[in-house]
Structure formats: C-alpha cells, structure tokens
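Every protein chain but one is kept in place in this view of the complex.
Let's look at subunit A:
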Amino acid sequence: MADNADHIDGDDNEDVRAQQNLIKIKLKSSEGGIYECGLTAAKMSDLVKNMVESLGTDAVVTTEPIILGNEAVTDAALKKIIEWVEFHWDDPPVDHDFEDEKDRRNEELSHWDKQFIDVDDQALLFDVIAAANYMDIKGLVEVGAKHICSKIRGKSCQEVREMLKITNDFTAEEEDAIHKENAWIYAKD
C-alpha cells in the first residue's frame, strides 16, 4: 500500500500523467454530442477509466467515442464535466495515511470550484451532479454536494423544498410528529 502510494506520487508518474493528458479521447453524450478530453483528465471518471482499461488505450484513442448513455449526460453537462476534469486532473492524490477525511469534508471549495458550480440553471446543475455520479467522478460529486448543502444550510424545510423543487410527501400529522421527536434541536440557544 505504502509502496504503491509512493509510486503514484513520484515524479516519473507525474510526467507520465502529463504526457498522457496530451492524448485526446472522445466522449459522446446521451444527446449525441462528441467532445474531446485529455486521457488523464477523462480517467478521473472511474467509469471511463474502467472502459479505457478494458478496451486498451490504443483502441480508445483510434476508434469510436466512449458513449455515456445516461440521460443526465447532456451536451451541456458533459461540456461542464470536461471543463472540471481538465482543470483538476493534476490535483494531488488524497494521502490516506493521514486522517484528513473529516477536514476535507468540511473544507470550503476553492474559488474556482465555487464559480464553476454556481450555475443559475438548476436543471443543468442537477444534470452535472447526476452525470458526475453516473460517471463516478467523486471529486465533482463532492463539489456539487457541498454547493447544494451550503445553499440549504440553516434554511427551513419549506424554503428547501421551494429552492430544490422537492415535493412534500408528508401529511401535516407526520410532519408534526417528526417535529416533536426532534424538538430538542429547535430548543437550541
């Protein structure tokens, strides 16, 4: 494990990653749009990474584009996703030897990410998140999740429903009962 980690963040490997990102592969959205993306960047998606590994890099580069069939992978969402991975492909890997997971969860987004994810079109935002989840790009799902949570932090249930267009499927009685169970949280200073 340790040997492996050391190998991954070694200088040589960084050069290889940079070299590989010069290789362009094609990704096809569910709407049919075809977009180019650097290989290293594209492999931030575990879905793409697995496909590339099973098909072989040469095949992926020379043949048909990789088809991303999920409905959420629209042209617009795929363009956003490629923009994100092209910016983040050279991020340092997470060092699992340190217990930073908790800190990382609480970390704010970088201003680039904040600006990237702050899209006015909520349909596009949700497509990007769902598509990133489908493509298994954990870092981007996290960016989307943090963005949504920062928007609903401290809001009332009704405000959250309106903001995220969520249907309230509780009856008034059910809602009252939950309020009673959680009464202590509202009694806060």
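Criterion: contacts are C-beta pairs under 8 Å (C-beta built on N, C-alpha and C of every residue); 3 or more make two chains touch, one makes a residue touch a chain; residues count from 1.
Here, contacts and distances are computed from a predicted model.
As stated in its UniProt record, the chain not included in the shown complex is "F-box domain-containing protein", which appears among "3'-5'-exoribonuclease", "Protein YIF1", "1927_t:CDS:1" or "F-box domain-containing protein".
Within the complete assembly, A:A130 is the residue of A:A41, A:I81 or A:A130 that touches the hidden chain. Listed by residue number, the positions of subunit A touching the unshown chain are 2, 6, 9, 70-72, 87, 90-92, 95, 97-98, 105, 107-112, 114-115, 118, 120-123, 126-127, 129-130, 133-134, 141-142, 144-146, 148-149, 152-155, 157, 160-161, 164-170, 174-175, 178-179, 181-182, 184-189.
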